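Removed: one protein chain of the complex. Kept in place: all other protein chains.
A and B are the chain letters, set down in written order, and residue numbers restart from 1 in every chain.
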Amino acid sequence: MMRYVIVGYGIAGVSAVREIKHQDPEGRVVVITPEPLPPYYRPLITLLIHSPETPIELDEEDAGAEFFTDRAVALRPEEKVVVLASGRKVHYDRLLIATGGVPYIPPVEDLPSQGVFTIRNREDALAIGRYSERCKSAAVIGGGLVGIKTAEALQKRGLEVNVVETMEEILHGRLDKKGTGIIRHRLEEMGIKIYTTQTVNRVITREGAPRELILSSGKRIEADMIVIATGIRASIEWMSDSGIKVSRGIVVDEYMRTTIEDIYAAGDVVEFPDLLTGSSLVSGLWINALQMGRVAGSNMAGGSSRYPGALSVMNAAEIVDIPFISAGIIEPSNGLELIERQRPAYRRFIFEDDVLRGIVFLENVERAGLYINLIRSGRRLGRLKEKAIEGVLSYADLWGQDSRH
Amino acid sequence: MDQVFVRPERCMGCRSCEIACAVQHSKDKTLLSAIMQSPSPQKRLFVEWADGLKMPVLCRHCEDAPCMNACISGCLYRDEKGFIRRRKERCIGCWSCIMACPFGVIVRDRHKRIAVKCDRCHKLDVPACVNACPTKALILVDVDKIPGDRRKSVLLSINNGEA
Partner (left out) sequence: MERSMDRGTNLAIENAKALGLSTVWDRYEAQLPQCGFGETGLCCRNCMQGPCRISPFEDGPQRGVCGADADVMVARGLMRAVAAGTASHGGHAKHMAHTLLMVAKGQTGDYRITDTEKLKAVAERIGVEVNGASIEDIARGVALKALEEFSEKDSPLIWAGTTITQGRIERFSKLGVIPTGIDSVVSESMHRSTYGVDADPVNLLLGTIKCALADYASCHLATDLADILFGTPSPVKTAANLGVLKTEAVNIALHGHNPLLSEMIVQAAGSDDLKIMAREAGASEGINLVGVCCTGNEVMMRHGIPMATSSVSQESILLTGALDAIVVDYQCIMPALSSIAECLHTEIITTMPIAKISGAMHIEFDEAHALEKAREIIKAGIEAFKKRDPSRVKIPDISSPAVVGFSAEAIINALSTINSEDPLKPLIDNIVEGNIYGVCLFAGCNTVKIPQDRNYIAMIKELAKRNVLILATGCASGAFARHGFMSPEAVDGYAGEGLKTILKAIGESAGLGGPLPLVLHMGSCVDNTRAADVAVAIANKLGTDIDRLPVVASAPEPVTEKALAIGTWAVAAGLPTHVGVVPPVTGSRTVTEVLTSSVKELLGGWFIVEPDPMKAVEALYQALTERRKALGLKL
């Protein structure tokens, strides 16, 4: 009987377990996770800041696995053993590393121990919500998607919110400049203060808690609490002695195999090439982690599935009542054509000849999936290009084009 | 399992299916009250066109449903009949499903921050759109009743409007 060990129980781990149990119901599955069960929808945690009762649990009926609530601290491939913080050693026949990411914390002078949070787990979000009850103001360091969602949530709790971002724009890399500009404008209209191209030089504290931030421009902003949302790094320190090849994340092939036999990796912990550009990417996207976990699980149980790869830019969200979806290449470079439409809502298309390479849709996000499928397939649009740009492209067009050839 | 099949060469583009869909998703489920309802009910399928072609485009309740895979809030699920449905109260309006659906048939509710999609009229034996189609461009086929070895050819002939 095969013994499968899964380290980490985010969506990559969850979907791997599902797949293993589906393909090898007899197999023994052991899950090691430091977080309490049940697993949950991680992208929802910012909602807990202002509505802690929001249901975010994944509805996993009996997963058919054994659970160790513990943390993995070392990996010894030569012994086929994972070492846990408790000292326990867990033997595996096949191992999946799905430990996700850990928050990156930028160097900031005088960062106090109290009133400063990162946001990665359910508990982080609940703690931020609880602490915010005693605060009038907050600073969110990092203007990415998580940072902005956190800022929105804190504002809903009635705090004066400041966002500090080192890049020129918020939501960097997720939207083009015009798109982020529109969202920034709306956020500012709602009273959230945004400081871009700035870093936090130091924190002035009172009774061990933050009071004021001094930015690189010299600007001082009041903040009774600080949330650090400057992104995540792959959680790989614990297995750094294992000999598995890592770069920004664990290097895997399309079967989600690492460089060491019987060890697989999936989710936010791995790096893989972008479908369009080939450049390496560490994704934080739910659906990517889900698919990787499933591919890994299937292959661990003796299958032969391939992960088709993903786009490094692929986002759907709604911020300050502005829905947006973006995917593929969103800034044109050599040989790419940029087409923008302002009406009825802002839309941007990046084409290479008649092949769609990227989109940004704001407000009117309908049929974005149809377009993203075109990006993924690299399909030549021919006469349909114009219809695509005018927003009247439909599945009927593709069906019609296919049935003619 | 019953599946809805589309036979584009029979589609007249009359949009009867769209109207029936909206009515079925209204409060009282009659045309008159649906027209009066405010906000007005939303359709979940779309009569689209291409050169020399008209066809309703609707949710396929995909086997490996990208919308459900992409859902980050536990809203979309597969029910006991195999239909991909919503737990409305869990939709947070993140639009991941719209990002994932390659058919472009999931839309935003016009008034609430919630995604709207076909529920295959799960309470009805025959979905409203199929019932409303005057030319049988939309038909319901019990795929399981077609012998496995003939399934492909039968389905192909259905799609070509021959059956």
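Everything that follows uses one rule, which is that contacts are C-beta pairs under 8 Å (C-beta built on N, C-alpha and C of every residue); 3 or more make two chains touch, one makes a residue touch a chain.
Computed from a predicted structure; not experimentally measured.
S.K.: Out of B:11, B:58 or B:71, point to the residue that touches the absent chain in the complete complex.
M.R.: Hidden-chain contact among the options goes to B:11.
S.K.: Which residue numbers on chain A touch the omitted chain?
M.R.: 343, 390, 392
S.K.: Can you list, in ascending order, the chain B residues touching the missing chain?
M.R.: 10-15, 47-49, 54, 134-136
The criterion applied here is as follows: only the chains that are shown with their structure count from here on.
S.K.: Which of the residues in chain A end up touching chain B in this complex?
M.R.: Where chain A meets chain B, its residues are 41, 43-44, 47, 55-59, 286-287, 290-291, 314-318, 321, 323, 325, 327, 365-370, 372-373, 394-397, 399-401.
S.K.: Given the complex with chain A, which residues does chain B contribute to the contact?
M.R.: These residues of chain B touch chain A: 8, 46, 48-55, 57, 66-67, 69-70, 72-74, 77, 90, 92-108, 113.
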